[in-house]
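Have a look at the structure below, then the notes.
Apart from one protein chain that is not included, each protein chain of the complex appears where it belongs.
The block that comes next holds subunit A.
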Amino acid sequence: MSALLSVENLSKTFTIRSGLVGPLRTLDALSDVSLSVAPGETLAIVGESGCGKTTLGRCIVKAMPVTAGKVTYRPPDHAPVEITALDNRAMKPWRRDIRMIFQDPMSSLNPNMRVFDIVAEPLRVHKVARGRELENRVADVLSRVGISPDAMGRYPHAFSGGQRQRIGIARALVLEPKLVIADEAVSALDVSIQAQVLNLLEDLKSEFGLTYIFVSHDLGVVNYIADRVVVMYLGHVVENAPTESLFERPRHPYTEVLLEALPIADPTRRNRREKAVRGEIPYLGNRPTGCPFHTRCRHAQDRCRSEKPALRKVGQAEVACHFAESLELKGAYEPASVTPSTRTLA
């Protein structure tokens, strides 16, 4: 399988200085991240706030420079391109293929530009179309995302959150990209609107032949849309598995914890939450040695504190845990017989 995009040993370190002359400190937002997306696949990246998933997305689209590692894009009709090595000018043609959808529909649309200009901007920047053709393309992509082209002359403030997100999607798709990075694309929306937008993304995927990298913290959404899931913790990939197998049989204790946090629409089963994760997520600038998760892991042993586990193949998954084979971890789809509600019914 040749990947459409692959990320190899990507690291991103932020340098911060406290005060004017304070000491320089470093924050490793991403360390040694590797993953790849196959054409037509929807890859989800999940994790808590601050785990580096947004940074990863932004490094892939080259919104910020990387510290080490490389991102390679393999266009169908062109030799592989190492995006991380390109300067801004050389990157420009590839920006048509790799597009981004933003989280916040309020701040991602310029309040001073009409919807038409917002969506037409990529076409203008890349000199793809002009005049009537430009208008037609914008109207076309807007109607595909469910915005009436009659509303093109309005400003973003005249639209609801869901509509604005559709406009953001139209902007991403107007250049007919190959790969779309959706950074928490539905997190800021109401649940009912989330469903609409997710369905829209699904439809557009088959219509345009898209590949998605879907950054999210919402496992419900991920379960619905993703083919494969990458779980991140403190800038590390801890598990990378097909969605089904990840939800059924997580291999990393952190994945189990995330799955436990999924809300359950059954009041009689709420007590299951007692095993919620201990402690707080450590500060990135003060990362634990050994396995990054050992400070909060229920199964941590001495080896975890000293030796950092590498990502290795276990079953269908890639896991970074010393005890991936031996641990009995609970998934989100439990056998019905063990739940208390069914027991009382029986």
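FYI, contacts are C-beta pairs under 8 Å (C-beta built on N, C-alpha and C of every residue); 3 or more make two chains touch, one makes a residue touch a chain; residues count from 1.
Criterion: contacts and distances are computed from a predicted model.
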Complex member absent from the view - protein name from UniProt, among "Deoxyribose-phosphate aldolase", "NADH-quinone oxidoreductase subunit M", "Peptide ABC transporter permease" or "Pimeloyl-CoA dehydrogenase small subunit": "Peptide ABC transporter permease"
Residue among A:S31, A:T55, A:T84 or A:Q163 that touches the chain left out of view: A:Q163
Contact residue for the chain not shown (choose from A:T42, A:T55 or A:Q103): A:Q103
Identified contact with the non-displayed chain, of A:E133, A:D150, A:D190 or A:E207: A:D150
Contacts of subunit A with the absent chain, listed as residue ranges: 20, 58, 61, 63, 88, 91-92, 95-96, 99-100, 102-104, 106-113, 121-122, 125-126, 143, 146-148, 150-151, 153-158, 163, 166, 168, 171, 195-196, 198-200, 203, 224
